[in-house]
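Every protein chain of the complex appears in place save one, which is left out.
Letters are used for the chains, namely A and B, taken in the order the chains are written, and counting of residues starts over at 1 for each.
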Amino acid sequence: MSDQQYRVILAKLGLDGHDRGIKVVARILRDAGMEVIYLGLRQTTASIIAAAEEEDADAIGLSMHNAGHLTLGPKMMEAISDAGLKIPLIIGGIVPDEDIAELEKIGIAAILGPGASAEEVAATVRDAISARD
Amino acid sequence: MSHSDNSIPQLFEQTLSGERRSLGKLLSIIEKGGEPADDVAGLAHQKAGNTHVIGITGAPGSGKSTLTGRLIENISKIGKKPAVLAVDPSSPLTGGAILGDRIRMDDLAGEGSFIRSMATRGHSGGLALAVPAAIQLFDAAQYNPVIIETVGVGQVEVDVAGTADTTVVVVTPGMGDAVQANKAGLLEVADIFVVNKSDRPGANDTRRDLDLMLDLGHLSGLEEKTGYRPPIIMANSLEGEGAEEILTAIESHASHLAESGSFQIRQEQRTLMEIQNRLELLIGSVSKDALQSESGKLIISEVLDRSISPSEAAKSIASSIIKDFT
Partner (left out) sequence: MRLDPYKGVRVGAEENPSLEPRELWKLEYDKARLREVPFETMSGVPVDPVYGSEPYPGQYPFTRGLYPSMYRSRLWTMRMFAGFGTAEDTNLRFKELLRNGGTGLSTAFDMPTLMGRDSDSEWSLGEVGRAGVAIDTLSDMEDLFADIDLSTVSTSMTINGPAATILAMYIAVAEQNGVTPNQLAGTIQNDILKEYQAQKEYIYPPRPSMRIITDMVKYTTAEMPKWHPISISGYHIREAGSTAAQELAFTLANGFAYVEAAIAAGQNVDEFGRRLSFFFNSHSDFFEEIGKFRAARRIWARWMKDRYGATDERAMMCRFHTQTAGVSLTAQQPENNIARVGIQALAAALGGTQSLHTDSFDEALALPTEDAARIALRTQQIVAHETGVTNVADPLGGAPYVEWMTDEMERQAEEIFAHLDDLGSGSILEGTFAGIENGYFVGEIADAAYRFEREVNSGQRIIVGVNEFTEGDRPEDRNLLRIGAETEEYQLKRLQNVKTDRNNEQVDKALAAITETASDSTQNLMPVIIDAVKTYATEEEIANAMEKVFGTYVERAIV
């Protein structure tokens, strides 16, 4: 067990109910030694922020389908900065290349596309957290 | 993260003034253990002593999390501010954990209640210290009641549940849950039984089983002295049935505790257990240090030479430790 025990919030924001990917990611992060707090479906930015505060999370991961990254991604970023939280937001899902730069510009720490390996997933989360420390 | 406003006394001040994020950070410090954790526990101890501690335990899939969700909804409705500490096992292999089941009813997001998930992190000793410290911290931050939710397997979980002021044991019909609960020793610590998923076939059988076991005297040691018999509540957490009855039962158990003087006894038991746990851990770690010190190694070699016996060696080390403490 590493000295630093990372705690990561995973959630589905909004109506989209596709949760196969995020559940796999939860298990990957657990197997990489992290504590994953999975909030489940139909979360709001408020419920995610509240959980991040109460759980003292080191990172927030959201999974999105239906091109939600363009509306919900910025909305979540705004909520994080409004709350004064300094933790990275990572988005998983189908994000076209031309949108990635835009999302990074507004401060989203990393984007995990379909087909990322377990090592890539864990390393991305770890790197995003250590970049903020 | 070493901002100046993140010192322990400052975080504690902010916690007392209702800042949830500071409370979240202090809970992390408690979880990590060591000196800083003791500092937090020390500060919290001074301000604690007012909250009612409820233990909720049951097997995975018994619906206890959903039930807890319903319960905090009802508690919030009557104007109280509940906190939940949900304890889940870490993977013994990787140290990772999935702490799901953070059931939050829609309209509760960020209001009035506080939910924290805690992983066992492999060492039960740490948990035995962290849980009471977390309770006192919630207490100091004026959360009342504090609900400790555990999976009802393993001695630590039973201990944690058993030291609550009111312990609720959740069982489900048809799966031999009542028998399992009996084996785990949960029947002895239960103050309230909940048969969840009461719409399931076999619910009434489970209720009868529990009743029978209570008749046979497998129950809280307090009953004989005080005449309290744990009620059995039929619930359906998914449909929200039974949550109000559980709350009422908790309240009437609380007033029973107050009237019978058991409240005092439980507080004492809990304090005793906390001190005992701390003591054992302290002595354990000091003994380990002593064995690994130069003088310790010398004593071990004397045992190997057969010039002294192992028991003489232990006594000799113990007396030197005691000298160090005094």
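As a working rule, a contact is a pair of C-beta atoms (placed from the backbone, for glycine too) under 8 Å apart; a residue touches a chain by one contact, two chains touch by 3 or more.
Values in this document were obtained by computation on a predicted structure and should not be read as measured data.
Asker: Indicate each shown chain that the hidden chain touches within the full complex.
Answerer: A, B
Asker: From the list A:Gly33, A:Gly68 or A:Gly92, pick the residue that touches the absent chain.
Answerer: A:Gly68
Asker: Which listed residue, B:Asp215, B:Glu239, B:Asp289 or B:Asp324, touches the chain dropped from view?
Answerer: For the chain that is not drawn, the touching residue is B:Glu239.
Asker: Which of B:Thr15, B:Ser28, B:Thr51 or B:Ser65 touches the chain that is not shown?
Answerer: B:Ser65
Asker: Pick out the residues on chain A that sit against the missing chain.
Answerer: Against the left-out chain, chain A lists 14-17, 19-20, 23-24, 26-28, 36, 38-42, 66-68, 70-72, 75, 94, 96-97, 113-115, 117-119.
Asker: Provide the residue numbers of chain B that touch the chain removed from this figure.
Answerer: Here the touching residues of chain B are 61, 63, 65-66, 69, 98, 100-103, 105-106, 172, 174, 197, 200-202, 238-240.
Criterion: only the chains that are shown with their structure count from here on.
Asker: Go ahead and note the Å separation of the Cα centroids belonging to chain A and chain B.
Answerer: 30
Asker: Which residues of chain A touch chain B once you look at their complex with the stated criterion?
Answerer: These residues of chain A touch chain B: 1-2, 5, 7, 26-27, 29-40, 44, 46-47, 49-51, 53-56, 85, 133.
Asker: Using the touch rule from the top, collect the residues of chain B that touch chain A in their complex.
Answerer: On the chain B side, the touching residues are 1, 20-21, 23-25, 27-28, 31-32, 90-91, 94-100, 102, 104, 109-110, 114-117, 119, 121-122.
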